[in-house]
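Sending over a structure as structure tokens; questions will come in a sec.
What follows is an incomplete set of chains from the complex, kept in their original frame.
In this document, chain identifiers A and B correspond to the written order of the chains, with residue numbering beginning at 1 in each.
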Amino acid sequence: MAKHYKRILLTGAAGRLGTELRKGLALLADHVRLADRTEIEDIQAHEEALTFDLSDEAAVFEAVRDVDAIVHFGGAPLETAWKTVLSSNIEGSYNIYEAARRHGVGRVVYASSVHAIGYHPLQAHIDTEAPVRPDSLYGVSKCFVESLSRLYWDKFGIESVCVRIFSSFPEPADRRMLWSYLSFDDCVRLVSASLTAPHVGHTISFGLSDNALKPVDNARAGHLGYRPQDSSEPFRQAIEARTDPADPGAAATRFLGGWFCELGHPDDEAGK
Amino acid sequence: MAKHYKRILLTGAAGRLGTELRKGLALLADHVRLADRTEIEDIQAHEEALTFDLSDEAAVFEAVRDVDAIVHFGGAPLETAWKTVLSSNIEGSYNIYEAARRHGVGRVVYASSVHAIGYHPLQAHIDTEAPVRPDSLYGVSKCFVESLSRLYWDKFGIESVCVRIFSSFPEPADRRMLWSYLSFDDCVRLVSASLTAPHVGHTISFGLSDNALKPVDNARAGHLGYRPQDSSEPFRQAIEARTDPADPGAAATRFLGGWFCELGHPDDEAGK
């Protein structure tokens, strides 16, 4: 059998997760087209690379040509000024979906974020249908793409998986990541499952490894077939040894979004 | 007792609903500041008027000065080109909320729309916590403001009521409006209740009169104290006499969003 896809476009390919995803996508597509606003090195034989900004509508349109799936991990990865959020995440993602529609792309996997639902308390144990509660302008932009992709499925038939990534790093860096950790390998597993599941329609999935502490319920994404195989437990002892217990009353402890909930407004002096 | 508010800003004051709201707000505030991009006539003694575009950040900032509540009904009222949606509804509403935050405004009533949840079937009988399913770019912009206002409540303490208006017209114009009708008087009642309820935090309310056919469940907004007093029933006989029964299988019949669900993309030739 041929691979699942002929050509996948990966945006944000130069980023922390993008670099990891390149390995996983190699197994799923004959060709992987890498896109980022910074130049990418080490291009492999099955890869091709493009450098442009997501707010450049024409460049996005060209990048999507001849593609049958998009893994959209580009855009600003953190809270930042409104103008940047607007341009990179809102307009940039609109450009991606419009190009997908015009070129007839069947499926998009989108890097949404815990920050779309960051103000839900851990104790609420929300599932993926809980109302959004963003914790930042960045989080609001993730909500925007989740609703935009919902429209593109309901009206234009383009499937999407919105992966709400929690904390994807080489290893858990602090006590919060003991429950919010998503290993790189599990991140690749989740994106791969999203690309190969038989039918996804419009699916929202939390992106977490199999950590001991489980603050959310991902059962509604069970049709993706994602099975995390990593956990933060092997790192627990070291983290607890070098950090103090969390303040149980702090917003960063109580809410899913962690310290994003304690940030001020990015356009204030104090917030910068 | 003094009125509830010293000065309320009403955006979209020259629009169909804005004109109706001017009467209702007169009872709730000493002063009502009217804003629209077209000039407003017939200014009353308690009113003051401003003409500007919502995408004009500085003008919005000035318009919000000395205001203690905002009724935000401005912006594009229908499906339209992406650039217009982006500028009028997304950037414009961001400007309103940012100005509210900087000026310390306590409460905003926002004209959201059934089109934020237009792809839910009537048979689903959703409540106000159902996930969004916009039926248009216009609807996506409504979802954007709903999530933005959620952030401004959770993080900055600005209360909002997002009123999902269904069909607010002088009278029901077709068979769909037999269940989607919101009379002008009920619309004013709902906005007034939203302004005077003791605590609203972040509340989403459907905007409907007391029609016989009830496609949604508004119980979670019961703390607003809104009681519709009108109904489409008096208009039923005339409407049924002059129109054919709906096609039960048409998208416009099955989904809350009605004919918006059958529109193409606004930037296509066919969609224009």
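Going forward, contacts are C-beta pairs under 8 Å (C-beta built on N, C-alpha and C of every residue); 3 or more make two chains touch, one makes a residue touch a chain.
What you see is a predicted model; the values in this text were computed from it and never measured.
Oligomeric state of the entire complex in this file, given as copies of the one sequence with 2 shown: 6.
Following the convention adopted for this analysis, only the chains that are shown with their structure count from here on.
Chain copies chain A and chain B are related through a rotation whose angle, from the C-alpha fit, is 180° to the nearest 5.
With centres set at the average Cα position, the gap from chain A to chain B is 32 Å. Across the complex, chain A meets chain B through its residues 82, 86, 90-91, 94, 98, 101, 116, 119, 129-137, 139-140, 143-144, 147-148, 150-151, 154-156, 261, 265, 267.
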